[in-house]
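In what follows, a single structure is set out as structure tokens and then discussed.
For this depiction, one protein chain was excluded, whereas all remaining protein chains were kept in their positions.
Now for subunit A:
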Amino acid sequence: MKLKPATLRTFTSVHSWVGLVAGFALFVAFYAGAITVFQPDVQRWANPHATPSTATLAEAQQLLDEVLAQHPEARDHVGMTFPGYEMAQPMAYWQDSDGTWLFASPGNTAGSPAEPDVAPLPELINELHYALGIPRAGTWLMGVVSLLYGVALVSGFVIHLPRLAKDLFALRPGRNLKRFWQDTHNVIGVLSLPFHVMFAVTGAVLCLLLVAMLALNPLIYQGQLMTASSAAMNTAPTVAKAGTAAPLASLATWHARSIAVAREHGDAAFEPGYLKLAHAGDAHAVVEITGSSPRALGGGSVALDAVSGAVLATQLPGSRDANHATLAATYALHFADYGGAAVRWLYFLLGLGGAFLFYSGNLLWIESRRRRRQAEQGRAQLHMARATVGICIGVCVAVSAAFVAAQVLPMLGWNVATGQRWACFGSWALCALWAARRAPVKAARELLWLAAIVTALVPVVHGIATGWWLWRSAAAGHGGLFAIDMGALAMAFAFASLARAVARRARRDQPNSVWAGTVA
């Protein structure tokens, strides 16, 4: 395809600017997101009771009964996870009269605003991923970042288009560092393009869906979107209360019915995950059971009459309508909720590759503005180098610090949720401050060594705090625990290798650069 030089120039500057603005946020989102792929495993790893046995349906029934008896608000609407869905214990949740979500677990049915028996580590990493840890507005910010990311993908693809086929597998190391970074950036960008396109779209949907619905409702849906969207997104029909009392069927009945109904629809591997129950105690009580279907893109759900157990509606893989198929696919694609462990590892690797894509973009920007014939470099390049080092390497330190804190703080008897936030955001801020005051190459080397050390501590503190050293996890067959500890060691090794590479560059390579050891 032939493009006018002017168009190519415009798209190059669009790509640079959008990349610079969104790149930092995307680095954080991809680094934290790669770890969030293993959220249930991180939950098990961070929980002091590393291997609790899964609760029974009878225990879940008791939890539901107690919650419904003690909390009248829960009778209107209550949600509950089945034992073994993400956590070994079931958990019930509902909104009290002023809209606050309350949570309950077996033996803890008073209703607390914090999720019981849940380690705060996975949620912290997840917040970094979807909101950079910024409450409320962070999600919208990341939605805008997703849109900018989409623009960067299109513009990057367009400027690379003329040389796309020729340079696809070119990776030219050597003295021309700009060409080397360009090759690396292009090869990762092109080969993982479908993955990135998917994340730009699903990321924007997850962050901005409600805003988009509010904006588009009067424009193209004649103001009827909000009433119509309930049927498009839920499985259970909206039913009015009958006003007459009737006892609920048992949890075991719903569980068995949903599996049987899914089987009738050809979904043999349906595993109930969580339920939504409306109008408990009324003759028109409705229960919607959502489950996973390992062999489909996104799970399905079955809505039952909660009293008689009769089927009201289904949205199961293979027989669901376009709305539910699209919604399930959007979620499954974003959350790697299909294809089992192989897909999750693929997401993890592509996620780290994505983080590197944004990092290499910044390096490329600096390298293409380098003054080769003089030691003095531009202020903008220097600031960019400092920011790249401080924010990107800093967040790697911060995430590992949060992992270490998750194991160390319970031993000290401190508040884990608060302490872990301080460890994470405190270490991140210190790293950024350190990078702002040092020569970029020195800061990069030192922060990479720091990242290596803190990450190497992750399996050590886990072993000390819980006794689950990696060889013991491996011997007992706890693959998730073993993989996290082993993954931390591999990452520590990678950080150390990068630190050595940075030191080599400062020593040997080209002196006229922001990365030269002499730049202050």
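Quick note on the criterion: a residue touches a chain if its C-beta (ideal position, glycine included) is under 8 Å from a C-beta of that chain, and two chains touch if they have at least 3 such contacts; residues count from 1.
Heads up, the rule we're going with is that contacts and distances are computed from a predicted model.
For the chain that is left out, the UniProt protein name among "Transport permease protein", "Dihydroorotate dehydrogenase", "Multisubunit sodium/proton antiporter, MrpA subunit" or "Transmembrane lipoprotein" is "Transmembrane lipoprotein". Of the listed residues A:Ala88, A:Val187 or A:Val201, the one in contact with the hidden chain in the full complex is A:Val201.
Of the options A:Met233, A:Met411 or A:Ala476, the residue whose C-beta touches the omitted chain is A:Met233. Where subunit A meets the missing chain, the touching residues are 7, 10-11, 13-14, 146-147, 150-151, 154-155, 158, 197, 200-201, 204-205, 208-209, 212-213, 215-216, 219-222, 225, 228-229, 231-233, 321-324, 326-327, 330.
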